[in-house]
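Working notes, structure below.
Note that one protein chain is taken out, while the other chains of the complex remain in position.
For chain A:
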Amino acid sequence: MVRLITHNLLACHAKGCTSNNFPLQLKDVQVELRDAEYNADFLRGFISRIEWPALVDAARQLGDTSLPNEPPEMMDDDFLQKLHHVLLEIHIEEGAMICPNCAHVYPISNGIPNMLLAEHEIG
């Protein structure tokens, strides 16, 4: 149940890991597609919060190449539908997220990422 919307908000929170800690790298992931309620207003309001290149990369890694390299000036319905699908309908069920800086592995099982830290990683 991690979707790319949440992956896009998530950086590593291990102790001292404060730079180059985003985006977490996806590894060996299995995804499931599930319909979500489309809401253009939500997407328009949310887009400024998105780290765009990270989203495009993550989507491509999961086989979705529908997003342009830059967010378009005109947010027409066609684009918003694609964004909707990428952000809210692709669920990562299994695999792991790995910090590009400290290499901490956050395993994902049953759709739930395990964010627990080891003793020496607690800030």
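We take it that a residue touches a chain if its C-beta (ideal position, glycine included) is under 8 Å from a C-beta of that chain, and two chains touch if they have at least 3 such contacts; residues count from 1.
Operating definition for what follows: contacts and distances are computed from a predicted model.
S.K.: Can you match the unshown chain of the complex to its UniProt protein name from these: "S-adenosyl-L-methionine-dependent methyltransferase", "serine C-palmitoyltransferase", "Cyclic nucleotide-binding domain-containing protein" or "Ubiquitin-conjugating enzyme E2 G2"?
M.R.: Record says "S-adenosyl-L-methionine-dependent methyltransferase".
S.K.: Mind pulling the chain A residues that touch the left-out chain?
M.R.: Residues of chain A in touch with the missing chain: 1-3, 5-6, 9-13, 21-22, 36-37, 39, 41-42, 45-46, 49, 51, 88, 110-119, 122-123.
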